[in-house]
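Everything below concerns the one structure shown next.
With one protein chain removed, the remaining protein chains of the complex are shown where they sit.
Chain lettering (A, B and C) follows the sequence in which the chains are written, and residue indices restart at 1 in each chain.
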Amino acid sequence: MQQVMNVNELTVRYGDGCVYCIDSDKSLDKNRCPKCKTVWAVRNVSFSLYHSEVLGVVGESGSGKSTLMKTLYFDREATSGQTFLNAYEDGKTNIFSVSSQQQRAIRNNLLGMVYQNPLLGLLMDFSNGGNIAQKLIAAGHRNVSAMQSRTFELLEHMEISVNRVKEPPKNFSGGMQQRVQISKAIANNPPVLLLDEVTTGLDLSVQAKVLDLIRMVQKKFNISIIVVSHDLAVIRMLSDRTIVMLDGQIVEHGFTDQILEDPQHPFTQTLVHSLI
Amino acid sequence: MLNINNLSKTFTMHVGNRETINCLDSVSLSVEPGQMLAVIGPSGKGKSSLLKCVYGTYLTTSGNIYYTDKNNVTHDLANMNLQDMRLLRVNEIGYVSQFFHVIPRIAAIEILCEPLINRGIGRAEAVKRAESLLEMVGIPESLWNMYPSTFSGGEKQRLNIIYGIITKPRLVLLDEPTASLDPNSKTRVLELIKELKSQGSIILGVFHDYNAMKVVADKSYNIVTKQMELVS
Amino acid sequence: MAYVAVKGGQDAIESSVELLKLSRSDGSAVLEIDAIINRAKQLIDRIMCEAGFYAPEYAAIAFKQSEGSLEEAVFLMRAYRSTLSQTHTSLTIDCKNMRLSRRISSAFKDIPLGQILGASYDYTHRLLNFRLRDEDEGELRSFREQYFSSIGGEEVDMRAERVSDLLKKENLMVAYEPDDTEPMDITKNKLMFPASRSARLQTLFRADTGFVSGVSYAGLRGYGFMAHPTIGELRSGHVEVEIKYILDENESMVLGEIFFTEVESFVSSHKSSEQELDELEIDVGYGLAFGRAETKAIAMSILDCALNYPTPNSPPNDEEFVLLHGEALEMSGFISHLKLPHYVTYQSKLDNIRKTRKANETAEKKG
Partner (left out) sequence: MNENNDYNFAFLDEVSKREIRRAIIKAIAIPGYQVPFGSRELPIGRGWGTGGIQITLSIIGPNDVLKVIDQGSDDSVNAVSIKKFVHECTGVEITTDTEKADVIQSRHRIPEEKLTEGQVLVLQVPMPEPLRYVERSELKARKMHADSEYSAAWLLLYEQIMRYGKITMGAAYPVMVDDRYVMSPSPIPRYDTLKLDDADCLYLFGAGREKMIYAVPPHTRVVPLDFEDYKFEIEETEGRACSICGATGVFFDEIFDAESGERYFQCSDSGFCGKNAERNKSNATSNECK
């Protein structure tokens, strides 16, 4: 299977760390160093993402899963570690080591992100069409008609009426805003799509619709997805493989069916047993 | 061929009663292509666990599961990297689980097409094959475009079986394939299994129903206190 | 020809300036500088505070020149200030050594040295005193003499530790490392973000009193993440301003005293991290103003603290919002610039409106 992304010993910490907590084997008080109070939001996380695969990341709030996603999308700065994207310089260059201009380019062309909070992903006062077009513009498109037809196409995929293209997302419900975000995220056919708690807080029926659309998009475009959720039902429906995070670290990793049916780590067992 | 060697499976429970459950203890058996091996025995004795260990849904505690793929490469399914295992799952292994976990809000025909499309088979071809199988197991055409969540128990079970074998997998894992089927459907399903055998598939099945098993199995084992005993 | 009439030209401007002088000469009495400095202290202090320029006499002139317009007086002071070169930098003034005139704490019933009420309008009823219409200067003088003889000639020199110093000893306060980095000078540099604390405090010190009070009031009412702060300490009094002695760096010389009001407000906080709440601590907001501008100083301390907790969609916690919009000159300047002619920009706008109308009409005809 072809690898599209490789994350190697990624660490995001708030604080300088100390002799004690720099050693990744030393245990922390949750994700905080008991000695120097440094917060290790993400600690030595490594994994790979493969072509047309959906990788689930599950964990409770504060486990570092959202920080992980935001770091991969350059919203947060990685303290150490590397990430390689096959689509960027044949996966030979650590994307955290390149200039912020390059990182913008990577973000605009090779990554898509859907945030839990649509305020982070959309300009609420601009039109839906404009929001989607911004991603196209950022990737260098300068032909309005071409961008408009691409926008219509994307809205159709997301089952949003093209009549609403001029409306701003602030007029939309939460589920609709997520659909606009997804359209925007996949506008440039990125090889990797990042989904951060996209259905959290939505009504069940709305949640189902959004998940179906994500599944459809994934199948249609063979896109590789990392999906972060605290909800095992979402993970079960979408992901092939799953990573379990606890206090900034990966505690378990396997096929989603294995994680659900034969969880090994005490935390994963608790999580699975809490599934309604 | 499939060669299971000294397979043991232990569950360590960290929650609830916190006990260690010893489920399978040094199980060894082997199945040749074109052969079907059946495991029988009362429920709760680890029959399904054996299949799940082979499919990778359960992590093997010790022992090996050797499988030789179509390129004549032998893998140890008990100790295998996930990506290679994923490829095998897509391309060579068919698993009919006991309880069908339907993918919500997707029509039956679409569910059936998916594994074929994943293997690179064209959509038209996939639909044709799905339709012929649906017809064969006697699911009325009016249901083909419905969500399986609306199906009856027997219909779901038949869909489950054809979903597991639609790709004509080289290694077939069947967990109670004939349970809750009416006699007519049961016969059709047993026909399907025979067909797979004739195509050279390696079949490992778990049965509750001794009579059904006898029709298709070449070898059968009885599961007794975590171990296997050859019946015939 | 109404549209071109805005082109007033030199003559019109001169007439306008003359009318200003006319307006300033209404009535029959001259405003004495000495009277403004001594009898309109609070006003002078406010002008100096918002101008960031301690010069009571100039402030009085500015006040007089601008017919009492605060906005104009601050403007005059600022404009003059920017022509002066900076020859010295004072040593850090420390309100800990303040010669206290007033000092209260709402956090504690009693504090070492006690609560000193000092001169304050807080305890008066705001009844208009019509006797001031014809005030007798002699009466005022004898009141002063009587007062000073009753306290034995001169005011008592009262100095005290800060209330926060007591809490610090108990480790109840958020521990901030002493920061000796050279403060940024907002009169010489553009304020950039994230702003340093020195830039933040300087900006708030000079900010418009109404703006600072209004935004912090919004925060208190719930537009923002801010628990109800408690005034740990409000102290007013004289503080010495010193510079290094030119001939000997180790010596300093006193230039004089400035009357300040300093406020420390206490706010409960948790350590900012991704963790859930753990220990509660006391965080401090700092406020300072010339003179007895207590509301301004308290409001400033609230905003100082609020800016430690950035919160989305909450203006009082947004440093760009708070620090960029309270600058007296900038706000009045930008608002008043709207009075300038804008017909070129407007022409461009009209052109667009006409073109889109035309395009729509053609489209309709075609359709």
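What we mean here is this: a residue touches a chain if its C-beta (ideal position, glycine included) is under 8 Å from a C-beta of that chain, and two chains touch if they have at least 3 such contacts.
Model, not experiment: these values are computed from the prediction.
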I'd like the shown chains that the missing chain touches, ordered by label.
A, C
Contacting the left-out chain in the complete assembly, out of A:S24, A:S61, A:S80 or A:S100:
A:S100
Looking beyond the chains shown, say which of C:T83, C:N129 or C:N250 touches the absent one.
C:T83
Where the complex has a chain not shown, which of A:G17, A:G81, A:G112 or A:G130 is the residue touching it?
A:G130
Candidates C:H88, C:K109, C:H125 or C:H337 - the one touching the absent chain:
C:H337
Could you list which residues of chain A touch the chain missing from the display?
100-101, 103-104, 108, 123, 126-127, 129-130, 133-135, 137-138, 142-145, 147-148, 165-166
Could you list which residues of chain C touch the chain missing from the display?
1-4, 6-10, 12-13, 75-76, 78-79, 81-85, 185-194, 320, 324, 329-330, 332-337, 340-345, 347-352, 354-356, 359-360, 363
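Here is the rule we use: only the chains that are shown with their structure count from here on.
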Ranked by contacting C-beta pairs, which pair of chains comes out on top?
A-B
Measuring from the mean of all protein Cα atoms shown, which chain centre lies nearest?
A
Which residues, counting only chain A, touch chain B once they are in their complex?
1, 50, 53, 208, 212, 219, 237, 240-241, 254-255, 257-258, 261-262, 264-266, 269-270, 273
Write out the stretch or stretches of chain B touching chain A in their complex.
11-16, 52, 56-59, 82-83, 85-87, 103-106, 114, 117
